[in-house]
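Heads up: the structure comes next, in structure tokens.
Here's a slice of the assembly, chains where they normally sit.
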Amino acid sequence: MTHLDEQLQRPLQPKDGTAGIERPRALVDALPEDPEPLLELAARHVVSSRQFDRATLIQLFRLAAQYEATPALMHLPLTGKILISAFYEPSTRTRLSFESAWHRLGGAIMSITDPKSTGMAKGESLVDIAEMFNNYGDVIVLRSSEDQAVYQMLEGLRIPIVNAGNGIDEHPTQALADVYTLAKWRPDLFRGEVDLQARIRVGIIGVPSRMRTVRSLLLMLGRFPEAIREVVIISREDENFDAGQREELEAAGLVLRVVDQLDPVLPELDVVYINAIAWVGDTFESLGTGLHLTRNSPLKPGAIILHPLARGDELATDLDDTPHNWYFAQARGAVFVRMALLTSVVRRISAVMDTPEQ
Amino acid sequence: MTHLDEQLQRPLQPKDGTAGIERPRALVDALPEDPEPLLELAARHVVSSRQFDRATLIQLFRLAAQYEATPALMHLPLTGKILISAFYEPSTRTRLSFESAWHRLGGAIMSITDPKSTGMAKGESLVDIAEMFNNYGDVIVLRSSEDQAVYQMLEGLRIPIVNAGNGIDEHPTQALADVYTLAKWRPDLFRGEVDLQARIRVGIIGVPSRMRTVRSLLLMLGRFPEAIREVVIISREDENFDAGQREELEAAGLVLRVVDQLDPVLPELDVVYINAIAWVGDTFESLGTGLHLTRNSPLKPGAIILHPLARGDELATDLDDTPHNWYFAQARGAVFVRMALLTSVVRRISAVMDTPEQ
């Protein structure tokens, strides 16, 4: 019997511990429930990480953890609701993550995956498309390679829109997935005061001014400065920040440092966030040598690696079966934190949490 | 706080009056219920506006208005039914309108949006595709740039098909949406005898022989000649009608006039139907100068504008926040009138209306 024959005969294994339900359960236990911030998300657009305050983030992570720990939490609270999944910039991974979240809540989906067949391609204005979406769905998820598309569409909307990546501007739900992963890894960081010794050093390999995932992540980390000793940007660019970007983050309480070598700083880092290098264009790509992680990289014991995926050569697969691999848990958690956000935005929090009135 | 910040903080406004529920409620009250004509639509193909008699149209509009006024009218009567949404000619707007209608009724959808990947592209006959659809779905919505496709497919079908636009021939469900809008605007026009003074003058900017929306609309207006004083075609073509087309409309009781200037006739018109000019090709496009509407056009007070959308330059956005704008209500109503039609065609009228037997 060959290896493949064995594999076909063997029942699939249950999910491993990291991706399992122990950690989300611990997160639920660690944080007190408060429906109020999620009720206030009702019918709100979600465009930027800036819109989330600390209390809202904590409740989103708590509800996400409830979904993750208890798949049958509630009986499909979004039955009859329609998501318009508009990916004018194609992205199978992000699209499926949102659509899986919506389907798990019982909702229906209309997908736009071929930009060339849309009115936008024929010159229809975003405001007119927004008016169409008002009538046809209950919430929109939009990805566009144009920074301004989500803002233009928003002017005509009476239903909420969720930004799933707009050019090099923001990708706030990816940041939710990133920080939710941190919350499952170390719930103690999210309970308020954190001892100096317990605070973490976060390394981010990427360019804050040119990577939407990095921009949104930094803004969201800025809601928890008491948990973060330092954020180290590892980049070989000359200009890493837009005008005012670094100042905004420092005003939020983050301590920032920029270095151009990865391995020297790696032993200090508790969290290493790495991104697909190709995203930032040709220049950085050629400079990328050395900015990659393998099993032989000098990682701190206990350090975790995050990556928004899909990955390229910058993150070696030999790390997959090490305890540093939290990027798979991060991808898995993305579904649950999007479930929590979407439940809030379409006003169904009262179906899944005890709420005073409603 | 910037304008955008304010907008993101502010809960979304409820829908305005025109798009709201007052008018559909008034329509429901104005027309007596009769399930019989809708029961007779069971399992019927819908290809042409010619298939709808007056009584059927009135009951479709009444049920559409019930759906529009009472979103929770019934608990997802099409659960378990499958729509095959086959857009061999891409159209996001019409596709989403049908799919939204179907999802709001609880049904499931299989979409074909990439004509190049289909058997048809590989030379498979429409009759064979029809046989496949028989086995896989409960109803088909077909858009094709070929006039004859729907007729060919129909030969092999045992499930109903709905024509969502076939070349330059017909687009009967767009006409349903158009006339449903008139019914919400002026229910009195649809109750039988109409006083001479109350009758309306309808202007249609377009070419009846070459625009499927115009062809289907005219046929449907022919079911209500007692409500219409005159139909004015505004066109700069020499030949506006196919052989027999004008005669058929006049035999139905419509009074037709053709003019080539818009502004002189505009002050007389109660309803102005305008279409995207590019649809009819290069010749008309260059002649189109002057055949457009703006806030400064000499519209009659109380006149309403209809447009099947998407629009081009022919309809200025400065009309959007005037009372002339009924084109947004028209797009919204398209979902509900398609819900009414689809409920009828898949034999579920007894789930939403009181019926004698069944």
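A few notes on this one:
Per-chain residue numbering starts at 1, and chain names A and B are given in the order in which the chains are listed.
In this text, a contact is a pair of C-beta atoms (placed from the backbone, for glycine too) under 8 Å apart; a residue touches a chain by one contact, two chains touch by 3 or more.
This one's a predicted model, so the numbers in the text were calculated from it and none came from an experiment.
Taken over the full complex in this file rather than the chains on view, the one protein sequence occurs as 3 copies, with 2 of them shown.
One rule holds for everything that comes next: only the chains that are shown with their structure count from here on.
Annotation, chain A versus chain B: rotation angle of 120 degrees from the Cα superposition, expressed as a multiple of 5. Between chain A and chain B, the centres computed from C-alpha atoms are 41 Å apart. Note for the complex: chain B touches chain A at residues 4, 7-9, 11-15, 19, 76, 90-93, 96-97, 99-100, 103-104, 106, 109, 111, 113-114, 309-312, 317, 328, 331-332, 334-335. Across the complex, chain B is touched by residues 42-45, 47-48, 51, 79-80, 82, 84, 108, 110-114, 116-119, 122-125, 127-128, 131-132, 134-137, 151, 154-155, 157-160 of chain A.
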